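Just passing along the structure, written as structure tokens.
The complex appears here minus one protein chain, its other protein chains still in place.
As written, the chain order gives the labels A and B, with residue 1 at the start of each chain.
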Amino acid sequence: MRGRDVTLDGVEITYPNGFRAVHRTDLTVRAGEFFSILGPSGCGKTTLLRAVSGFVAPSRGRILIGGEDQAGLGPNARPTALIFQNLALFPLMSVRDNVAFGLEARGVGRRARHARADELLALVALADQADKTPGALSGGQRQRVAIARALAVEPAVLLLDEPLSALDLKLRSHMRTELRALQQKTGVTFIYITHDQGEALTMSDRIAVMNRGRIEQVGTGDDIYSTPATAFAATFVGETNRFAGRIEAVDGRHAVLAGAEGRFRARNTQGLPVGAEAICFVRPEAMRTGVAENGLGATLERRDLEGPFVSLHYRTAKGTALTVHRTNLGPAGGAGEAETLGFAADDALILPAGELAETGRELAAE
Amino acid sequence: MRGLVRSFGPTLTAGFVLAVLVWSLVLILAPQWAMLDRALTAPKRALDSSVAASLAQDSLTCISVLDAHAASDAAAAGAGGLAVPSASGMAVPSMGGMAVPSASGGAARPYILQCDRADTHRAMVRANGVTEHLDTLYDLPPLAVRDSDPVETQKATAAEIAALAEALADRLRAEEATRSPYTAANFATLVQPVLIPMTPETRALEDAQLSNRLLGLIGLRFERDGEIHARIGLITLTRTLVYAVLVTALALLLCYPIAYKVALATPPERAVWLFLGLVIPYAIVELMRVYAWTTIIDTNGVLNAVLTGSGLVAEPVQFKRMPGTVFLVVVYTYVLFMVFPIFNVMSTLDRNQIEAARDLGARAWRVHWRIVIPHAKPGIAVGCIATFMLAAGAFSVPRIISRGLQSEWFSQTIYNKFFESENSNVGAAYSFAYTLLCFAIVAVFMAVMRTRLKDFARVQS
Partner (left out) sequence: MRSDRLLTAYTWAFLGFMFAPLLLMVLASFNDTSPPSVTDWQGFTLKWYSFFWTDDASLRADPVLRALDRDRFVACLGNSVQVAVVVVPLALLLGLAGAVLLTRWQSRANDLLWWVLLSPMLAPGIVLGLSALVFWGRLGVDAGLFTIMMAQLTFIAGYPMLILMARLQRQPVDIEEAALDLGATPLRVFFRITLPFLAPALASAAVIATLVSFENYNTTMFAKGGACTLATEIGAMARNPNGHPPVINALGTFIILATVGVSVAHALLKRREATAR
């Protein structure tokens, strides 16, 4: 099995009712890459995936797989395999027949296709379940059957539509590891759709953040977490504190933002000019107590123990809520304590004001 | 359609579309169109050209009968010949004894119907008591075969009439072919009043009846020129619809508790058996269920045995003659069509909702009014529609139970128009009007209940 690259060349998808699900998109997924598309529900990511698999025709633009234009090819003629959100296993067939179905459709003989199915079932550690029907398997097992079934047709590109969303938390994190290992073992290009930043960050080589039918940023997990390109990306991926204001001064790679809470110096990756409306983003783990740089006074309101770390919720005199993450090792502070918080300029980022993902964390926890 | 092709491929999709087209066009719509067409064309014999043609036919028959008569007269010397039945079969066999001597007594021939009918002053077929005649309408000379004339003159007149009538018939046929053949007259017969001849005594008795007074109130029965008229077709129609509505209401009352009991008030493992108890009578051939009642309601059936045995009545009751019996058996036959839709919807209700409502202090009636009935509404609507339509179209029950001993249901009227009085144009009009009316009632009911046709699929299984 060899992965192939996928290129979206000016792809635009408009529904018959006039709704534009995907705005003009240019994107290249490299061969053999684990690529995630991360975004809230309704952002157009599933539509994009269905366009690649051939269920939806783009209204404009081309989709190339391994350099070949896929226009006019149905889902059954493309070198892709799709894993559905609800898996869509065939309920009346045995697990083996499920896995062998793609080969059956290609006219492979019964013996050969069963042998191949058994091989794949062994790959996903289900060799002993081959004769059961999908209904008799557990959630994680069904998941693996779906993967084996998709791999059986030796796709160059495997498309996964939130396949883990139906699993419970523990199984989900286990399957992440398995999926990643499987991808590396097979070398197939994976395009993985999810609204769960944790999944995207742990598994992917690269991630695209999508919002309202547009891809806002493409990059590695580290890039996206530490240097988000838009306000949406900053708020959708990970938690963040923010201060709104205007750029007051620019010096080299940094800028100073003046707002209701004071002046803050931070990285200016987008090169914003003086006077621009902007927001300064600071990750909770970058906020420190007793740091003079970018300091501001706040009162501790609540302390939530999250296990390995604590979440400290502060409020400033002007009413801005702040969250600070700290390791669980230091002394526990009490509510009502006043504190001076600060952060290093290199740990914070100034981005143009724009749409925020208000419920990013809640969505991810669903 | 693109989605269909993608899911099923062009071949299968074409097959499905073709099948549905055949079903809807050839099996459903075209027959209704044929019915409408039949309903809107005048019966052939009512056409003016047919009247003229039949006049020509009669005149020709008259001539040949006269010829035959003369021949047999010569042969049998006044023994009284047999009239040759005309091709249309309308000739009255003129046996010697039945021959009506003419008033003038001049001619020596028996009464011949066709010769009597060989008269250009022939009445046209017109609705609503309009009288018109062929000669006045189309400017024919007033000619008639008179039995007082010599036979040869009679034959000559008949030939003249035949020639005139044939020419007219040809002309009219040509005109009718270009004119639109459509008329609403067949539908008009449905509302047409008919004179009901009665003696004063029966009239006093009939007038006192509540049903007749009600019919008077809505204008279906009235007095004109001292005689009672009734719109018989409409009366049957109205009565059938009223019965159907009553059947539906009664069935709903009977079935709601049953559906509730089986769907929600019985532990599931026992409900299976109760359910089977409902399925079995539902699945048994409808006619058998109707027929089973004859054992009960016959003059020497079970019911009469009980009644006379207990001394409640001295003489067996003629249940067959009572409209209530047909009504009861219709209820019996179609009541289960109400149970299953309600049951199917009710059983999707989470029993916890009922318990939660009880827990919050709701009394039983409030639980039903606020929780169970709103949930079961689509089932209730579908059940009502099914029962109403079955009752309105009931044919087997009145046919078997009443055995013609009481007033008809409308379905029987349609049957009679079609097969017994051989007036299929009027029958088609009745049938078409009735279907439209029933569908209109259902549409109104659906609008009121806010049900959609799609509920029919939801309610199944």
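Simple rule for what comes next: a residue touches a chain if its C-beta (ideal position, glycine included) is under 8 Å from a C-beta of that chain, and two chains touch if they have at least 3 such contacts.
This structure is a prediction, so every number in the text was calculated from the model and none was measured.
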| item | value |
| --- | --- |
| Omitted chain - touching chains that are shown | A, B |
| Identified contact with the non-displayed chain, of B:N212, B:T294, B:Q318 or B:S407 | B:T294 |
| Residue in contact with the excluded chain [from B:I284, B:V313, B:A356 or B:V444] | B:I284 |
| Selected from A:A71, A:A88 or A:A127 as touching the chain missing from the view | A:A88 |
| Hidden-chain contact residue, picked from the options A:R106, A:K185, A:R253 or A:R302 | A:R106 |
| Missing-partner contacts on chain A, residue numbers | 53-55, 74-77, 80-82, 84-86, 88-92, 101-102, 104-106, 135, 149-150, 152-153 |
| Hidden partner interface residues of chain B, rising order | 1, 3-9, 11-12, 15-20, 22-24, 27-35, 38, 254, 257-258, 260-262, 265, 272, 274-281, 283-296, 298, 300-302, 305, 332, 336, 364, 385-386, 389, 392-396, 399-400, 403-404, 411, 414-415, 418, 424, 427-428, 431-432, 434-435, 438-439, 442, 453-454, 456-458, 460-461 |
